[in-house]
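Only one protein chain is missing from this complex, and each of the others stays in its spot.
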Amino acid sequence: MKIALLGAGRIGRVHARAISDHPTAELASVSDAFSAAAESLASEYGVPVLSADDVFSSDDIDGVLIASSTPTHSDFLERAARSGKAVLCEKPIDLDLVRTRHCLAVLEEYPVTCALGFNRRHDPQFSALKTAMDSGRIGKLEMITITSRDPEPPPAEYIAASGGIFRDMSIHDLDMAAWLLGEPVTEVTVSGSCLVDPAIGEAGDLDSVLINLKSASGKLVNISNSRRACYGYDQRIEVFGSKGMLEARNETDTQLRFTGAEGVVDERPQWFFLERYSRAYAQEVADFVAAWQENRAPLAGAQDGLAALELAEAALISYREGRRVLLSEIR
Amino acid sequence: MKIALLGAGRIGRVHARAISDHPTAELASVSDAFSAAAESLASEYGVPVLSADDVFSSDDIDGVLIASSTPTHSDFLERAARSGKAVLCEKPIDLDLVRTRHCLAVLEEYPVTCALGFNRRHDPQFSALKTAMDSGRIGKLEMITITSRDPEPPPAEYIAASGGIFRDMSIHDLDMAAWLLGEPVTEVTVSGSCLVDPAIGEAGDLDSVLINLKSASGKLVNISNSRRACYGYDQRIEVFGSKGMLEARNETDTQLRFTGAEGVVDERPQWFFLERYSRAYAQEVADFVAAWQENRAPLAGAQDGLAALELAEAALISYREGRRVLLSEIR
Amino acid sequence: MKIALLGAGRIGRVHARAISDHPTAELASVSDAFSAAAESLASEYGVPVLSADDVFSSDDIDGVLIASSTPTHSDFLERAARSGKAVLCEKPIDLDLVRTRHCLAVLEEYPVTCALGFNRRHDPQFSALKTAMDSGRIGKLEMITITSRDPEPPPAEYIAASGGIFRDMSIHDLDMAAWLLGEPVTEVTVSGSCLVDPAIGEAGDLDSVLINLKSASGKLVNISNSRRACYGYDQRIEVFGSKGMLEARNETDTQLRFTGAEGVVDERPQWFFLERYSRAYAQEVADFVAAWQENRAPLAGAQDGLAALELAEAALISYREGRRVLLSEIR
Partner (left out) sequence: MKIALLGAGRIGRVHARAISDHPTAELASVSDAFSAAAESLASEYGVPVLSADDVFSSDDIDGVLIASSTPTHSDFLERAARSGKAVLCEKPIDLDLVRTRHCLAVLEEYPVTCALGFNRRHDPQFSALKTAMDSGRIGKLEMITITSRDPEPPPAEYIAASGGIFRDMSIHDLDMAAWLLGEPVTEVTVSGSCLVDPAIGEAGDLDSVLINLKSASGKLVNISNSRRACYGYDQRIEVFGSKGMLEARNETDTQLRFTGAEGVVDERPQWFFLERYSRAYAQEVADFVAAWQENRAPLAGAQDGLAALELAEAALISYREGRRVLLSEIR
């Protein structure tokens, strides 16, 4: 499968590596609005730099991987669909619900293999948790607890364009919750603060939030987010049910342990998403390629992107209005 | 210090043992509305059975430990105060806010050493967590996560008289949150379900709840409660701040580990509060005796009982009305 | 059961507490060559100070607990047997094999309940390990690994009178190995060094040793001893068999965990035997009392003391002669 990469930034480089390492995928080209970035990455892999127009008009390209800046996602996604190319799009489709729904309509008209970059669904540990849960290990699911903290707050300019913590950061956890629940979320209730960085508060955003979800059958979810954890990327999930509990725990580079006068010291969690989800990114591309080859739906698709964005929207309203928000108000 | 025990049930027996084991305290008498229970426990310790009237009129008794049924607490507490006896009262003072406030007024008029049975504050592990936090180990506190699950749901008749999950079960966690925060809670937001036992729902109660608190300076707390955890008493606390995180973890009888074809197996948590908090009960009596001897406030007092009940009240309103409740509405 | 305590030093105080806390045992008296120590401890418990002669001639005393200095053990033990009193004797019976065998002969002539202070057999965790192993959890036992390290080396004068590391320190581990094996040890092979404290080497002793045992059916044991572990008392046992492995791990005061920039930090092991084996000492007295009441053998008896001393003797010969020593050479 020949895949054109749109976007040669940090996450674009991760995807280029994953495509290149895949046994049957092939990096076909690199595009980027910033040509030096495109050229540097393209030469590293010995592939041509193409304009986006060239990519969408090429007969030789089977799929595109959209890793460009967020505002370009929806347009590239629609062009991919209209040109009949499979597409793996980094989240979000768009920060705006109306625009996102429009994309889904286009995809309905021009059905192509469309995967959305909810990379965490592809993490081997979360995957094993889901499999164990689905096999009945914890009996009937009752509660989910997701702890998700970044190591460091992003710069103020990033915050300004991010769409806010719910759409930018929590959205990964909202998707994870939706995926694990396996049934619709019906209610969202939120508490939030700005505790980490006053600049975030001045930008009208929050940096510490608690999001509670309730599903159609009454299952409960708590998501705990912070923009700063001095010990690294804190990514834990606990699912609790009638027959027990499963915990996905933080990962470390090694299992080395030191015991000394100050106590028993293990490694801190891996620092950020590039380390923690390196296996997930490879698996995400593998699932995309397989979905295209087998003409099946990928693990995460555009509909999941819309669903997560609706949850983020509900969370924002809940915080602003200090009340429980029903998803029926949003959908 | 001569202490009269009011109430010879399960928790009364725990306190009798703690008083008897204390180097300077002495079990003076046992009282119980059910005389067989009083006689059995009294004879075990070689002490007389007294009526409550005798206790309060005795010149020989320094303090009373109220471990009788909840509806009797407030009356006994007031009689203890009026008769000038120190008092350690099992939580709650009363399930009703007005009645509780009346007790506090009486205590103000007749000031005696008054401790409230928030046993968890005396747990060595939670105590060590608080000490480490207060010493700056995690920097500035930002978020608290309390997981608190009972091993098995109580019988339906217990539920009926319990005052509901917030006043009966969550109240321990609400007090813990208040104690750890060290500043007033200003907002409460709740989600809840009946997932464990339909009989609980039929009694108008919940068995699975998520309670979010926000403090005066914006710190966030999540409390997660369930009436049933098949693996035992799940009692965990996580405090998260600018310089790290402290976790109080479940305790086991031994550190024995088995590794076999099925994996690496450690002991499950201790089954329930009598095992888990055995050290805390001893420490609670020790603190009560020391507070009386040193004429200082005990670690948890009547005011803390009122504060926790107000939080429970706010939680109930939040759940019923689907909104953020300000504590200023309650106080 | 009325028990006279011989020896009012550190370990004597531990036993006094255990006797006093036991529901049916009673501390009858305290004796010590150093009268101030005897008086201080006796007055703490409100019991008389007696001479050893008075103890052995008293009709009122059911048993004696020998916690005096090592050179007095064998004589006290024989006098206890001859006077028909049950006896719990701190290890060792004597540092000399011939003297020890003489004691056993006296005990055969005057059979009384005789327990030997191998406290670790009474530790709840090791006890649970033994029970699990005996119930078949690890299948057929193949290898045992015992790690046993003291926090700090003893002073030079202690070393001089100790009988050397094998008879003084390793003897506990040799007894543990013998107990867990449940069959005779047939071979001993040793390596050793003086790495911790040159004063120990100058006294002709070792401070770091590896002892390998082989049992009648070929099972293997490794014991690793050091006189100094800066992180506390390191007391671990691993038993390995055809169906898995059981590990008894170090114990801590609490389960509190800190995660910060420097890693994930748990408490270090408890500092020394008084903390680590506090439950074992209580259980040891309980077993002694029960053995006397039920007229059965205690968990560890004089024969076990002899067997462990023989292993220590074999270890010393193995080290000195640089060869495998058969137990048949010793017995």
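Per-chain numbering from 1; labels A, B and C assigned in written order.
Convention: a residue touches a chain if its C-beta (ideal position, glycine included) is under 8 Å from a C-beta of that chain, and two chains touch if they have at least 3 such contacts.
Here the structure is a predicted model, which is why all the values come from computation and not from measurement.
**Student:** Out of C:S127, C:S226, C:Q270 or C:Q283, which touches the unshown chain?
**Tutor:** Checking the options C:S127, C:S226, C:Q270 or C:Q283, the one contacting the hidden chain is C:S226.
**Student:** Determine which one of C:E142, C:E262 or C:E275 touches the chain that has been left out.
**Tutor:** The one listed residue touching the chain not shown is C:E142.
**Student:** Using the definition of touch stated at the top, determine which of A:E251, A:D287 or A:E310 touches the missing chain.
**Tutor:** Checking each option in A:E251, A:D287 or A:E310, the one touching the absent chain turns out to be A:E251.
**Student:** Determine which one of A:T70, A:T186 or A:T259 touches the chain that has been left out.
**Tutor:** A:T259
**Student:** May I ask you to list the residues on subunit A that touch the chain which is not drawn?
**Tutor:** Against the left-out chain, subunit A lists 124-125, 128-129, 132, 137-138, 243-251, 253-261.
**Student:** Mind pulling the subunit C residues that touch the left-out chain?
**Tutor:** 139-140, 142-143, 145, 147, 149, 187, 189-196, 208-210, 212-214, 218-220, 222, 224, 226, 228-231, 234, 240, 242-245, 322-324
**Student:** Considering the whole complex rather than only what is displayed, give the residues of subunit B touching the chain that is not shown.
**Tutor:** Counting over the whole complex, subunit B touches the hidden chain at residues 230-231, 259-269.
The rule is short, and it goes like this: only the chains that are shown with their structure count from here on.
**Student:** Could you name the chain whose Cα mean is nearest to the mean of all protein Cα atoms here?
**Tutor:** Centroid comparison flags B as closest.
**Student:** Rounded to the nearest whole Å, what is the centre-to-centre distance of subunit A and subunit B, using the mean of the C-alpha atoms as each centre?
**Tutor:** For subunit A versus subunit B, the centre distance works out to 41 Å.
**Student:** When the C-alpha atoms of subunit A and subunit C are each averaged to a single point, how far apart are the two points in Å?
**Tutor:** Roughly 58 Å separates the two chain centres.
**Student:** Would you give the residues of subunit A that are in contact with at least 2 other chains, written as numbers and ranges?
**Tutor:** 230-231
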